[in-house]
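A single protein chain has been removed from this complex, and every other one stays in its place.
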Amino acid sequence: MQELITRAKALLESGEVQRVLGWKQGEHIYDPEPAFFDSAEALKDFVYNGFCGANLSKYMIEAAKLEGKTLVFLKPCDSYSFVQLMKEHRVDREKAHIIGVGCKGKLSVNKIDADGILDIQGAGYPDCADTLTVDTLYGQTTVSYKDAMLERCHVCKGKEHMVCDEQIGESADTADSDRFAQVAAIEAMSPEEKFAFFQSELSKCIRCNACRNVCPACSCRKCVFDSTKFDSTQKANTTSFEEKMFHIIRAFHVAGRCTDCGECSRVCPQGIPLHLFNRKFIKDINSLYGEYQAGVDAQAKAPLTSFTQEDAEPSIVAEGGLTHA
Amino acid sequence: MLKIKTADLPALYERIAQSQDLFLPVRSAGQTDFALWQKDAQVDLDTLKTVKSPKDVFFPQSETLYSCHREDGKLSVTPEELCDKPFVVFGMKACDVQGIAVLDKVFLSEPVDSYYAARRTHGTIVALACGRPETSCFCTVFGIDPAAPEGDVVTWMVDQWLYWDAKTDKGFALTDFLHDLFEPADESTVEQVKTAIRAIVKKLPYADLSLEGWGAQAADTRFDSPIWEQLYKPCLACGTCTFVCPTCQCYDIKDYDTGSGVQRYRCWDSCMYSDFTMMAHGNNRTSQMQRFRQRFMHKLAYFPANNDGVFSCVGCGRCVDKCPSHLNIVKVIKAFGKED
Amino acid sequence: MSKQSELIAEISGVNPLKCMKCGKCSASCPSFNEMDIKPHQFVSYIQRDDIEALTASKSLYKCLSCFACVERCPRGVKPGKLIDAARQLVLRQRGQEYLSPDEVPALLDEETPQQLLMSAFRKYRR
Amino acid sequence: MQKIGVFVCHCGSNIAATVDVKKVAKMALKEPGVCHAEDYPYMCSEAGQSRIAAAIAEKGLTGIVVCSCSPRMHEATFRKAAERCGLNPYMVEIANLREHCSWIHKDMEEATEKAVILMRAAVAKVHLNTPLQAGESAVTKRALVIGGGIAGIQTAIDIADAGYKVDIVEKTPSIGGRMSQLDKTFPTLDCSACILTPKMVEAAAHENITIHTYSEVEKVSGFVGNFTVDIRKKARMVDMTKCTGCGVCQEKCPSRKTANEFNRGLNTRSAIYTPFAQAIPNVPVIDTESCIKFKTGKCGVCAAVCQAGAIDYKQQDEIITETYGAIVVATGFDTIKLDKYGEYAYGQSKDVITSLELERIMNAAGPTKGHLERLSDGKAPKEIVFIQCVGSRCSDDRGKPYCSKICCMYTAKHAMLIRDKYPDVNVTVFYIDVRTPGKNFDEFYRRAVEDYGVNYVKGQVGKVAPQPDGSLLVQGVDLLDNKQILKKADMVVLATAIEPNPDARKIATMLTASIDTNNFLTEAHPKLRPVESPTAGVFLSGVCQGPKDIPETVAQAGAAAVKVIGLLAKDKLKTNPCTAQADELLCNGCSTCANVCPYGAITYEVRLVNDHGIREERRVASVNSALCQGCGACTVACPSGAMDLQGFSNRQIIAEVDAICR
Partner (left out) sequence: MPVNQNNEEFRPVIVAFCCNWCSYAGADLAGSSRLSYPADVKIIRVPCSCRVNPMFILRAFEKGADGVILCGCHPGDCHYSTGNYYARRRMTLLFSMLDFIGVENGRTRVEWVSAAEGVKFSETMNSFVAKIRSLGKNVRLGDLRCKN
């Protein structure tokens, strides 16, 4: 972490960058917030630990409007989002100085089953422990680092940064489960079971729009659900239809653009596994149109803006051709 | 003071539900929220904080106000019927009950919101003292005692028992209705529990949060502070904090075309949204900084200014737990504290 | 069409109406001269429902099932399949009156090529 | 709120017999905004239109719905009627009560109920219609003809004669096409070259015609009146400006083993070659695949002998970009491959040939200098069998389902010519039907039979078996005699089916012109618009549209030319106003829409935007409405809904959906 601060200070002082986009120390170890630092002095609050899960790419849209360069720290998986945003002309590569920061898996405080958490040891970076020690109001407990990791880290896309000017810190590939296992398990359900599953998950949705607003792919200036263009404006779900409509359309709009960064699931206050929608599309796209990972190549043709003459017919769905693929 | 074995609570729920709707914390798909009790409901009194506050029992996320129907060129308007059946909310915490008190100030002052008033009239609140306060709790900062909530009935969970103390007429009526399920209890046990809770509360990290400088005068002194520019930056402009908050009371009114008519309904709105209070001329708060400032100034300055110093934050800490950017009212209060 | 013609159409999977009377089948047929009803005429019998004449004809058994007509018919009418279907009709009417496999060896002529035997099986009993 | 008038047409009894038109009109009056509704026997008639006009004037209608036949039939009629009354033509919507309702339903109640819903959907849509103005686009006064055969040449000459510039793009080194390969033409037996060559020369010499031979169309963009076409001019390796056409290079070329395409591979040619003597331009090309210089680097004979110094081994393909107002497709045909017809022994015996090969054999400039001889041994044949319908009228995958149309006549011609020149040769024709509709066609065929003694046998050939003695045993059938025929022949000629040029599909795709399952280009209307493609500005000439003989081809070529002239005569074209529009306040500038636009109509610009008081520079999409054809692909690709389509807007379609589902 000190290395990051030193480098950031140097870049700020040399005038190379005007500001630093990173994470700021919160009240506890587990609540750092994304923050802009304008001065070397401000960097005293800079923090980088296992709880810095927030993907800073989306903040670069606003940063692109500011004078001068912004130094941004991107974890390997965040860098996919930045490339995708570059592809969509939403960020300005010229105005970004990207430090690819190492990552050994990010943690979710929600996955630590303890009341009254005061402090957590072992969540630092780069020296993270296999087992986290959790001090609470009601005593001490432990949890393994792996068990406290965000869902996305279990299907880690790897240690490589897709874009950066320099790299600081080691990364670890934390993948230990099949990215599409959950999707396949749902595909194997009967229609009734599928419906019941999503009904119970989506009925929790409070339409806070956190999933949308955190999503680097949902970078529309004005979302269709906020505009009158489709007579689709909704503030709150009134019926179960609206929950589905919102999440299907949201997933559809980011299909082929979603890098599977997992921010939607991370921020959902109701713990809805929203990544399932995106991953279903990714799985279908991979099996129908060839492996495609958004955010790898800013020049690659996106699956929904390209085609081949031999593409599968939509009837493949009714024929069950996608559920066993 | 009465008590009932926790193992017998299902019988109590069933009894209540025989004659009225019962809302209580129910676990579903891994999360606990207040919901209508049904036979197979997984009641969860262990989770301290439901994701959403129980305010939607009185002020639903979305409710129809009236319906219009057109036939043969004529328009008929049918107002939605007001709540006219008694119901019980079981398991509200001290902060949540205070949240309702805040909403009362808004909806029960003139002009009275008849939809809300009808529900308040018919609802009986059974409050539950907080067994294990959480790191994010800071209700005591607002003078709330989590060991002794307000409510029509106040309850405490002690070992295998639920202690039951009716406080109001509604509370006594409910207790009478259920009387055969209870046995008499000793108040001293409850007093011990209260003491224990108060001891934990003192250890909470935000227990000594200072509200100095807030209140009515902050409207003048803190509106133009440069701190806002710094604070709002990580805000994603989502509505999580607003929708989980027990006191946020803003709503939008919209029309839904059902094909055969129009339903006019209202639904929660969030001052964090870019189209909040959007009108024909545009929006009166055009930047996210302004919207962000609005939320906290409303809770900590404007509301007390208009309500005898009562803050419209109850320190439940839900926004602290749920903000995707780990941004929250505690950080805001502290940021200004440091500045002073 | 009568029941029998329909049956033939069903067994053969052939639509006799597709025939354009080009004669390619008859031109291709190695047994043409031995047949009383010529391959290109099969469809006419079926179209005019004269199945009796067809099943009584010599052609039924003169067809070698070489399938040259099936291969070459430009319209997919496949007279070889039609006549095969007619044979099947006859066999069905005749019931169980056919050789059982254990009777065959006794009737075998040393000189008979194996291939002819196979096509004979195909021809007389599917 | 709009003031909407609803006009329900009886269409005589076509609609009124199954739909209660009075009820539809009555129900219309209950719809919001509808202040006038009436029914009338023929809305499209003069009287019907004047009723619409009267209602517009009296009630001050701002939008109208006509419940009638398909909009594809009379939308234009009613739009014009509205326009005459001062109502914007795009304030008219049609509810299709005939094709989509009365004609397919029998039950009156059911049909009426549906008719009311269709009317409602149209009313709901028209509420959201906005007046649209057709834009104008200039017409480039130049036409492109793809293909330099008789069809292309004729079209080009006709257009050029009317005073417009025309370019011909021909793939091979010379114009002339299939017709240049023919010997004589039916039914007059005049020499093909004698009538074609003057046309070729005329085209070459025409001041308005530019010929690009040895060239191919590479890319087409744009739209009617404004096509932009990339043409690849393949490297000839011979400088057109220097070559005198003396032919010495071809004589001296040491590589002489390449199959001669012009002679259908019946003999060989040199690596530097002109396809035939009368070629235009008379400038050879080097076939780099055969040329020793290109294969080994060691040769250069042609350059050494060329006195004009025209040989240029360093020439590269060149791409030129031209703009055109109209494009004519005249890509012609080829004969099908016969590899699936093993029974005819084509490819197995040199003496089984196609009719087109016979044309070359009969031609004085052909491989046998016009002598009828067997290609196997050079002997004169005594017995020749012609087989008709080889690959034509086949419903299987070996051949083509259609009649190739020209075979009956050219076979009669061949038979007649042979009998005329070699009376001792017996000619037998196996046929299925002899089809001779055409002026003097049947007379011509009868002459072959009656005057020249050609033996016509009704029946097909099952097998052609090459015999050890070099003869061919033809096993056929005489259906009229009900006899199988075994005939020894010295030569068998196959009337091979024709198919569209294999490049037709590629070109149709480039032009977004539609094409049928047999790769013939589709006409805009089979009866009324036979020389136009459904794609505006693209016209069809010759066999690319369907099998034709020379007179028909020339006639169609002229017809296509007239259509082109009619188009080029206009200075401006009205453009479809139903184009996409980007809302700059919603646009993210993400380029997704541009990625799916087939017309390149969407560009991006950085613009100062005032978004409810926030002024900032934004990268936003901008639609060139002259290029946009209104497909709507961008509207769905756009995640924020910034892109919308005029005339078919999101809200209009949703209004229709709502009206239908309510």
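Read from first to last, the chains carry the letters A, B, C and D; within each, the first residue is number 1.
What we mean here is this: contacts are C-beta pairs under 8 Å (C-beta built on N, C-alpha and C of every residue); 3 or more make two chains touch, one makes a residue touch a chain.
Predicted model only: the values in this text are computed from it and were never measured.
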| item | value |
| --- | --- |
| Left-out chain, listing which of the shown chains it touches | A, B, D |
| Among B:53, B:263, B:294 or B:328, the residue in touch with the chain that has been omitted | B:263 |
| Candidate in contact with the missing chain, chosen from D:6, D:21, D:118 or D:358 | D:118 |
| Residue among A:22, A:53 or A:303 that touches the chain left out of view | A:303 |
| Selected from D:294, D:313 or D:648 as touching the chain missing from the view | D:648 |
| For subunit A, residues in touch with the removed chain | 183, 186-187, 189, 191-199, 224, 230, 232, 238-242, 244-245, 248-249, 251-252, 255, 277, 280-281, 284-285, 288-289, 303-305, 307-309, 311-318, 322-323 |
| Touch residues of subunit B, complete complex, unshown partner | 256, 258-260, 263 |
| Interface with the undisplayed chain - residues on subunit D | 70-73, 96, 98-101, 103-107, 110-111, 113-114, 117-118, 121, 509, 512, 514-515, 534-535, 578, 596, 598, 629-633, 635-637, 645, 648, 650, 653-654, 656-658, 660-662 |
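Rule of thumb we're sticking to: only the chains that are shown with their structure count from here on.
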Separate pieces, if any, that appear once subunit D is removed in thought: A, B | C
| item | value |
| --- | --- |
| By count of C-beta pairs in contact, the leading pair of chains | A-B |
| Centroid-based (C-alpha) most distant chain relative to subunit B | C |
| Distance from the mean Cα position of subunit D to that of subunit B, given in whole angstrom | 71 |
| Rounded Å distance, subunit B centre to subunit C centre (Cα mean) | 87 |
| For subunit A paired with subunit D, centre-to-centre distance based on mean C-alpha positions, whole Å | 52 |
| Where subunit D touches two or more other chains at once, by residue number | none |
| Multi-partner residues of subunit B (each touching 2 or more other chains) | 257 |
| Each pair of chains that touches, named by its two labels | A-B, A-D, B-D, C-D |
| Subunit B contact footprint on subunit D (complex, rising order) | 30, 32, 612-614, 658, 661-662 |
| Subunit B partner contacts - residues on subunit A that touch it in the complex | 26-28, 31-36, 54, 59, 115-118, 136-138, 200-201, 203-204, 206-210, 212-214, 222, 226, 231, 233, 235-238, 263, 266-267, 269-272 |
| Subunit C partner contacts - residues on subunit D that touch it in the complex | 343, 389, 393-396, 398-399, 430, 432, 458-463, 475-477, 479, 482, 484-485 |
